[in-house]
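The complex appears here minus one protein chain, its other protein chains still in place.
Order as written gives the chain letters A and B; numbering starts at 1 within each chain.
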Amino acid sequence: MKKRNRGFQIFSIVFLAIACIMIIIPFLLLIISSFTDENALMTDGYSFFPKKWSLGAYEYVFGSSGMIVKSYGYSVIVTAVGTVLSLVITGLMAYPLSRKDFRYRNFFTFMVFFTMLFNGGLVSQYIMWTQLIVVKNTILAYIIPNLLMSGFNVMIIRNFFSNDIPFEIIEAAKIDGSGEFNTFLKIVLPMSKPIFAAIGILTALGYWNNWTNGLYFITKPELYTFQNLLNRMIQQVNFLSSGSTVINSSQVKIPSVGIRMAIATIGVVPLMVMYPFFQKYFAKGLTVGAVKG
Amino acid sequence: MKIFKKAVALLLAAAMVFAVTACEVNVNTNTGEKDKAEETVELKQVNMLCSTWMEVPTTEAQERVAKKINEVMNPLGVNVNLEIVGLGAWNDTVTQKFTSGEQIDLMHSMDENFPDYISTGAIQPVGELLDQYGPDIKAAIGTDFQYMLDALTFGGELYGIPQLSPKHTWNDLVVNMDIVDEYGLDISNIEKLEDLEPIMLELKEANPDIVSILRSGITFSGITALCTFDDEYEALGDGIGVLMDDTWTVYDYYETPEFAEYCKLMRQWFDEGLISADIGTSSSEFTLNNYFKTGNALWGIDHTTEYSAEVSAAGWEQRSGIRTKVLPLSDAVCSNLIYSTVIPSSSKNPDAAMIFLNELYKNSDLMNTLYYGVEGVDWENKDGFITQIEGTDWFNNMSGPFSMMWGNYFITSPTAGNSADAITAALEFTKSGKGIRSMGFMFDNSPVANEVAAIQNVVDQYKNDLEFGIIDPETELPKMIEALKDAGIDKYIAEKQAQLDKWVEENKK
Partner (left out) sequence: MKTKTVKVKKKRKESEIVFLLMLLPGVIYLIINNYLPMFGLIIAFKKINFSKGILGSDWAGFDNFKFLFKTKDAWIITRNTLLYNIVFIVLNLVLGVLFAIVLNEIRSNVLKKSYQTILLLPQVVSMVIVAYMAYSFLSYENGFINNSILKPLGMKEVSWYKEPKYWPFILTFIQAWKSIGFNTILFLASVVGIDTSLYEAAEVDGATRVQQIMKITVPLLKPTMIVLGLLSVGKIFYSDFGLFLQVPMSSGSLFNVTQTIDTYVYRGMTSVTNIGMSSAAAFYQSFVGFLVVLGSNALVRKLDSDSALF
């Protein structure tokens, strides 16, 4: 490698450092306020140096449901299985669409793209996944509806295939007698590592963050994923604060400020810790089978 | 263009496939039902859809309670199946189930949804079923609560069964007595909203850090405060077209001089620094209880269904840990039923549903099971009080997953921590109260749904800020009124007036 422009190096490091600090600061305030005594929060306001610390919010969150660890397990399984499945079917779909010599390319591309614009809405999807194909109250409910393949990801991967993989290489393989699928597996995939890594991360985040599938398709609390558990707490609070006439609100115990912060912290911190490992493992997984990278 | 044609063709094909499969689905479910029916001989399935504001209990707990309920119900030929949904997902779930035609035999309805359920054909009339299978419901309702039944009657048809529990709310001022004593404030002469001001100013002088006026719980609104001091006011549901005097004239609430006066007073308080600027936001920090816990708040206006001021004050003390006093500001009236029970159109066994419901109005043990769980597992009977057994997840935080949402609360046993006569006292209190004048009128806003959407947006934009004095009513109130006119408030009021007149003619007076 040639030596690169030093000035630009330093600029890059500093620029990103500033950006990262701006991202981190709100999280820091979030984490600190989750450990702040609620009364101190109300009287002194949000601060990086609270006058009084407290674990109260965490006691509530962990105390109210002993299911957090289990739900975390479900989240990990759903994310892992879902991401792999999703990448496989997305990749398979994207490749033919990237081939300019494929006759039905435009038709199928449009078919994918159309789904990004129009959808039939929650109700009809609910009917589909509860009556035609029953996924309700199974772990499949977290993996299949809506999340398995998104038009967006197909388009992005297709775009990478057609722009970053020279058609000549594919042609050459063809002349060598390699079948289309073989070319895809042995030549195209290894060259597409970066985009699969990127889409993989985004898909994984999508699975990790999703709570709507659980909301609509899961009625057994012991099948809740982590996000479902936490979002259920937040949802209840939101409903209570919507001012519905139904509830004589003063009689309901409302988890308040600090608890939301604790919920968010519990959601973020483990991911901060896990992410680098995940990334490393992920990159390794992708290199398996790669002839040249 | 070619692509477009192809896409259209594809869509059509998809639609056809769906039509076919949809038929198949119907056939399938039908045969499925048959199989089930044969297996369980003549037990009729009742799917009961419930919401809870507590945590949804585990499947194990749900099954335990359902089994206990079915021990009572199976001999009567009914098998009950519970489905519990968190309140956060309730509205979506109900819409999904209605649309998909999934079998629900029994669910509860909240007042604000009730007219919609009827106008969209989501629920069925229950009058005949009640006559045939609900003698004990009728007995429990008696003449004392007849007005509740009237309230659920629409165009001569009964559509719901009132849930029986204390429904009478009264407005009150919850006062932090620690502060009152510390600063020697005189609270003996509070009669109107204006009387609060000198006391708050005096306190502000003495200690500017103490927060004076707050939302009670999270639902405090200016309307609550106003009707506290005005007996004539009736919200007629959404509080937009309201009754303000002893006639049956519907007024645009935001155009009334009372509302203008109220906003002016609040603006004055805001200018005097008695109201925080953040209060206009939807942040849930500004609840009375949160501030009481810090010991840093003077009072808040609240409305409650407790049967006495002492009981209400005791509740506040237990929650916030400070000494409180509750000053009643109004008589107890029943303005809304909160929960009632309905039978959706998708029910396959409405008769069985009514048989089960009937039990909920006479069988104390069944009600205790539904509210608090299985005796010996979830709770035990200590000297006549239901006492939670630690470590179960049906009965939590002094409450089951749906206390006061189903059946007859007045036949349950008191829970630990209450007085022995808590239930009978609550019953007496509820019997002695009366329904408001417009009790039973429910506005069906579907003819003006377009206007309601626009009006609701205007209200959301201005109401909170005006009611807390955050914006100046001198300039902003006229803007709001004009925006409401644009949104079609006149058409809305006319529709409401027409429905109200028709209702008055049919029902009374």
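Assorted remarks:
The rule is simple: contacts are C-beta pairs under 8 Å (C-beta built on N, C-alpha and C of every residue); 3 or more make two chains touch, one makes a residue touch a chain.
Only a predicted model underlies this, so the values are computations on that prediction, with no experimental measurement involved.
With respect to the full assembly, the chain omitted from this view is in touch with A, B.
Among A:77, A:111 or A:139, the one in contact with the hidden chain is A:111. When the missing chain is restored to the complex, the residue among A:13, A:55 or A:172 that touches it is A:13. Within the entire complex, the positions of chain A that touch the omitted partner chain are 2, 4-5, 8-9, 11-13, 15-16, 19-20, 22-24, 26-27, 29-30, 33, 41-42, 44-48, 89-90, 92-93, 95-97, 99, 101-106, 108-113, 115-121, 123-125, 127-128, 132-133, 144-146, 148-149, 152, 154-156, 159-160, 162-164, 179-181, 184, 191, 194-195, 197-199, 201-202, 205, 208-209, 231, 234, 238, 257, 260-261, 263-264, 267-268, 271-272, 275-276, 279.
Residues of chain B in contact with the chain left out of this view: 3, 10-11, 14-15, 17-18, 21, 91, 94-95, 98-99, 101, 112-113, 116-117, 119-122, 124, 238, 276-278, 280-283, 285, 344-346, 445, 449-454, 456-457, 460-465, 470-471, 483, 486-488.
The working rule: only the chains that are shown with their structure count from here on.
Contact residues on chain A toward chain B in their complex (touch as defined above): 38-39, 42-43, 64-65, 106-107, 110-111, 114, 122-123, 126-127, 130-132, 215-216, 219-222, 231-232, 235-241, 243-254, 256-257. Those residues of chain B that touch chain A in the shared complex are 3, 6-7, 10, 21, 25, 29, 53, 55-60, 83-90, 92-93, 95-96, 99-100, 102, 110-112, 169, 209, 216-219, 221, 282, 284-285, 287-291, 293-296, 302-305, 315-316, 319, 336, 338-339, 397.
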